[in-house]
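All protein chains but one are shown in place.
Letters are used for the chains, namely A and B, taken in the order the chains are written, and counting of residues starts over at 1 for each.
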Amino acid sequence: MVNNALHNGLAYTYTVFAMLFIGFYCIFTRRSMIRLLIGIEIISKAICLFIISGSYPQGTAVAQVLVITVIVIEVCVMAVGLGLVINAYRRSKSIDVRDFSNLKG
Amino acid sequence: MFLFIFVAIPLIVASVMLIIGRFSRDVLPDFLANLCFFLLLCASIMISCSWPGTGQYMHILKWFSTNLNIKVVLDGLSLLMIFTISIVSLSVGLFSINYMGKYGSKSLYYAILLVLVASMNGIVLTADLFTMYIFIEAAGIASYGLVSLGRTRYSTEGAFKYLVLSAIASSFILLGIAGVFVNTGTTDIRSISASGFSSKFFIILFLTGFSFKCGLVPFHTWMPDAYTAAPAVLPAISSGIFVKVAGVYTVARIFFNALPFSAGVSSVMVYLGIISIVVGALLALGQSGLKRLLAYSSISQVGYIILGIGIGTPLGIIGGLLHMFNHAIFKSLLFLNAGAVEYTCGTDDSLKLGGLGKNMPFTSTTNVIGLLSAAGVPPLNGFWSKLIIVVALFKANMFLYGFIAILASVLTLGYLLLIQRRVFFGKIKECFENIVDVPFWMNLSMVGLGLVCVWVGVSFAPILIKWVLPAANVLMQGIRTSFCALGGIL
Partner (left out) sequence: MDILFLVGVIVFVACAVLLKDMMKAAICLMVSSIIMGIIFFRLHAPYAGVFEISVIAGLVMVLFIMTISLIGGDADVKEPPVPIAVFIFLFLVFSLVVALKIPGLPIDQSRVLPIGSVKIGEVLWIRRTFDIIGQVGVIFAGVFVLLSVVGARRKNGK
């Protein structure tokens, strides 16, 4: 079904790295809290693709179980993150991380 | 079955906690949570007593006579971690009986804390990298929740910053685990080690991810912000054990038991450790907020642990692990002291405080014990572990790093004494003249931790033989060096 030459041509691995790059670019340049969560989401998607495509020709049962677990964790992290976004918005009417005034690192 | 209670009991208690909170606002949640922590401490001491010193316990749970394959593995290193987790979580639990009253629903708080403790026990009791990752995430989510309990704008922002940076760290770790899985077809630590897999790329991923989790410089920025904004129980439990379980323990597990420990990994860990020690101590110098100062101090102390383990010699590993235990005790103690000061005075800014020692004798005394221990003054516990690390550095011919470690220790003593003088000694400010000492349970937990500090310092040999040596043995198996010769140094 899937073109084997494509698989050996590492197109999937390239896609994984491209998505990782886009995710990190998003986290390091964007300023909106929601956008940061989107970046995290993209990175985790890339890792799921890496697990599935990396273990493609042989057994995928374990790989699928791992991906399903990662997805469940992702949902929880996103829910908590969005809850914090709403909370921050209620408190300061802004979801811009530049307004994080007291965080000096 | 017996080992599995370390994960199961806190989870079960957490699940009923909210229902109990409907019937009883304070008393029942307090009692149940602390009973649970106390039981776990008793269980960990019981296991330690019957522990043969080598090998590992492995339980495979059965359920209706089918193999459920919940493989719970306990060896020397896990035992040390379980013991540390139990002590610190019990004292934090006792402390929060009085302290958490003003931070909203107590049952919810205890539920989050119990999930955090259960997840940390899960991290150290599993022999599977991916399961370890799941529990790291669970504990991480619980920590964000505890940060945001501060109920201010800053705590929400601190929690969010923590979440984003921690998610970056987790993605590095997960990518590393995925790479190992794709290449070896397994995530079981023993099978990975048997397959002999090693790859520079994934080692870098693991190191970066866990440096975030440990809060090593330059990946430390989440730590001061999250700790400052949170109620003091979070930094006590997070700096005390979570950073060690999710960062140091997992690094040790992966690089000593799963992947081969190479000279490159060793030197990177030593560099990271030294940089963290120096930068953390220097940054702590300029701080006036108690919790922020202690957060920078944590960065510096975790640097010692990573430095000790990173040397890779038996002595270095022993020193690192002993310092991990000691740091868990005295740093939780110091953070709880900061919490006590904040509880009575409403602020933890040392510039606004002064002369509290007269009215808060217990807090003041235990704070002195904690800070002397942190600075490595004999005969308290921090002295021995720092001594062993420095001796290990000299023995490995890293004289420069040894001197840096000693100098940073002096610096630690300097800034902590400065804070002690500002907050507890001197003339009392008039606005704090009629404060009273903190309630009984807070004092009890602080005094308990202080006694452990003194006890470990005075008689450190039993601790070393009972807990730290077996743990170090587990790590040393990874580098396959004969460890018998070491008996001589005791």
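The criterion applied here is as follows: a contact is a pair of C-beta atoms (placed from the backbone, for glycine too) under 8 Å apart; a residue touches a chain by one contact, two chains touch by 3 or more.
Computed from a predicted model, the values in this text were never measured in an experiment.
The residue touching the chain not shown here, chosen from B:Phe135, B:Tyr154, B:Tyr343 or B:Phe460, is B:Phe135.
Only one residue from B:Ile20, B:Ile70, B:Cys214 or B:Ala408 touches the chain missing from this view: B:Ile70. What chain B contributes to its contact with the hidden chain is residues 7-8, 11, 14-15, 18, 61, 66-72, 104-105, 108-109, 111-112, 115-116, 118-119, 122, 126, 128, 130-131, 134-135, 137-139, 141-142, 144-145, 148-149, 151, 156, 179, 182-186, 199, 201-202.
Although one chain is not drawn, its touching partners on chain A can still be listed: residues 1-3, 6-8, 10-15, 17-19, 21-23, 25-26, 29-32, 34-35, 37-39, 41-42, 45, 48-49, 52-65, 67-69, 71-80, 82-87, 89-91, 93-96.
We adopt the following convention: only the chains that are shown with their structure count from here on.
With each centre defined as the average position of its C-alpha atoms, the distance from chain A to chain B rounds to 28 Å. Within the complex, the chain A residues that touch chain B are 20, 23-24, 27, 33, 36, 40, 43-44, 47, 50-51, 54-55, 58-59, 62-63, 66, 69-70, 73, 76-77, 80-81, 84-85, 87-88, 91-92, 97, 100, 102-105.
By the touch criterion stated above, chain B contacts chain A in their complex at residues 130, 134, 137, 141, 144-145, 148, 153-154, 156-161, 163-164, 167-168, 171, 174-175, 178-179, 181-182, 185, 187, 220-221, 224-225, 229.
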